[in-house]
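With one protein chain held back, the other chains of the complex are shown just where they sit.
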Amino acid sequence: MHNPQLNKEGELTHLLSIEGLPQRILTQILDTAESFMEVSARDVKKVPLLRGKSVFNLFFENSTRTRTTFEIAAKRLSADVINLDINKSSASKGETLLDTIDNLCAMHANLFVVRHASSGAPFLIAEHLQRIGLDDVHVVNAGDGRHAHPTQGLLDMYTIRHYKKDFTQLRVAIVGDILHSRVARSDIHALTILGVPEVRAIGPETLLPKHLDKLGVHVFHDMEEGLKDCDVVIMLRLQNERMNGALLPSAGEYFRHYGLTPQKLAAASDDAIVMHPGPMNRGVEIHSAVADGPQAVILPQVTFGIAVRMAVMSIVAGN
Amino acid sequence: MSPLPNPLPDAEAQCRQLADLIRPCLHHRPALVGIFSGGAWIAERLKELLDLPEEIGMIDVSFYRDDFAEKGLRPQVKPTAIPFDVEGRHLILVDDVLYTGRTTRAAINELFDYGRPASIELAVLADRGERELPVAPTYCVWDLALGDSDKLVLARQDDGQLAWRLENA
Partner (left out) sequence: MNIVIENGRVIDPKNAVDRNASLYIANGKVAGLGETPAGFVAEQMIDATGCVVCPGLIDLGARLNSIEAELAAAVAGGVTSLVVPPDADPPLDEPELADRLVHRAKEIARARVLPLGALTLGLKGERLAELAGLKKAGCVAFSQASVPMVDSEALLRAMEYAATFGFAVWLQPQDYWLSRNGIAHEGEVASRLGLAGIPVAAESIAIATIVQFVRDTGCRVHLTRLSSADGVALVKAARADGLPVTFDIGVHHLLLTDKDIGYFNPHARFVPPLRTDRDRQALSAAAVAGLAAICSDHTPVGADEKLLPFGEAKAGATGLEVLLPLTLRWAEAAGVTLSAALARITAAPAEVLGLQRGQLAPGATADVCVFDPAAVWQLTPDSLTSRGKNSPWTGYLLNGKVRKTLVGGRVVYSG
């Protein structure tokens, strides 16, 4: 099945999911992001690549953080940025997703950054654009349901490459609610494509998807065992709703077993880095001593995120 | 314009010739900025040959090109690195081949985003003419004419020596 993210020449024209992308495209994005890190270090943090282009942030799910980083990234590319707060707009009056897209295309949108609560929504949009012949309108997935968050996956890979250089020698552990996490899924795909030999998932049975092993992941329920000799620890946020259902009894019990404390971190390599997509729940999935400690690279992740998003938007907008 | 010599000229010798042209004009302490990749290699040579103490700057003009809409982003983008303050400096922009002049314009635009230079001079090994913008080299050692489908490429060999190569699309 033809990957809808790639055009006829096999170049990236939308970023919908990391799954199915060839390694060379991931590497291209990471390499390009390095150049944008340099741009972000200048006084004039702008390049004219997307001058005159309109980037529409379509966030059907609230997220000030992610939306802000996309806005900053687009503005540093000199694009015009329009933020659409869908809760208040026509969509909540019953306008379908595709009608909304058609209306915005009529306003000459060039790139949509879309966050949606339903897995697969960005694919629907990309397919629709192709069907109506709009080859020069691009879609970047900012998170769809629990399916994918590809720019987060990419900035996580950028972070790992920055600190650890060689993917092919690493042990990486992802800890927490992987079942509901689009970040985890994107990370797993990216790690596998980039050749990480050992990817581990750590969490209680209720928070891990079935069939993780089919994605090449080793499952652990004991955190210290899972963290043993790991070079990278990616902590996932535990959402409050999970503690209201039948998935988990309480934040306290979760923290005791799956929270990252200095003691549990000691099971990993001495120079292991600790990552978190944010925002953090201190005392639930991560102890403050670790979050503020020398091994955490959580704030650099945010900086890398802007450069990675600039790279993604530049690459798709040019194809 | 002279016809293309066969074999192609010795690029290393041409770097020495270029350095000879620049040497009398160093009184305003210019900084060298090489355009990736060929210009950066030449700038490195010039730094040694002119015995300049300062680190050279290297720029990638990918984000300033005017053909983004047609060609998209080039796959090999390298980070620009300007290790000195551009504000008020005299700069010598270094490239391997001057052609339409668009790369030079992009480089100038990029440098102006770092600050306001006092002046910019252009040093190239080869000028193949057919300008599409009003750009002229300050220092140049080789004028030539090429067919539309020909491409003159500066390569760095395994032993580190620079050499010309002619490619036909």
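In this document, chain identifiers A and B correspond to the written order of the chains, with residue numbering beginning at 1 in each.
We take it that contacts are C-beta pairs under 8 Å (C-beta built on N, C-alpha and C of every residue); 3 or more make two chains touch, one makes a residue touch a chain.
It should be emphasised that the depicted structure is a prediction, and the values quoted were computed from it without experimental measurement.
Enquirer: Touch partners of the unshown chain, restricted to the chains that are shown, please.
Expert: A
Enquirer: Consider the whole complex, including the chain that is not shown, and state which of A:Leu97, A:Leu155 or A:Leu236 touches that chain.
Expert: Among A:Leu97, A:Leu155 or A:Leu236, only A:Leu97 touches the chain that is not shown.
Enquirer: Which of A:Phe36, A:Phe59, A:Phe123 or A:Phe167 sits in contact with the chain that's absent?
Expert: From the options A:Phe36, A:Phe59, A:Phe123 or A:Phe167, the contact with the absent chain belongs to A:Phe123.
Enquirer: From the list A:Lys53, A:Arg67, A:Arg115 or A:His147, which touches the chain that is not on show?
Expert: Final answer for the missing-chain contact: A:His147.
Enquirer: Considering the whole complex rather than only what is displayed, give the residues of chain A touching the chain that is not shown.
Expert: That gives, for chain A, the contact residues 1, 4, 19, 96-98, 116, 118-121, 123-124, 127-128, 144-148, 182, 185, 209-212, 214-215.
Rule of thumb we're sticking to: only the chains that are shown with their structure count from here on.
Enquirer: At what distance in angstrom does the C-alpha mean of chain B lie from that of chain A?
Expert: One centre to the other, that is 39 Å.
Enquirer: Which of the residues in chain B end up touching chain A in this complex?
Expert: My answer: residues 60, 62-64, 68-69, 71-73, 75-81, 109-110, 113-115.
Enquirer: So in the complex, which bits of chain A are touching chain B?
Expert: 11, 28, 31-32, 34-35, 37-39, 42-44, 46-49, 314-315, 317-319
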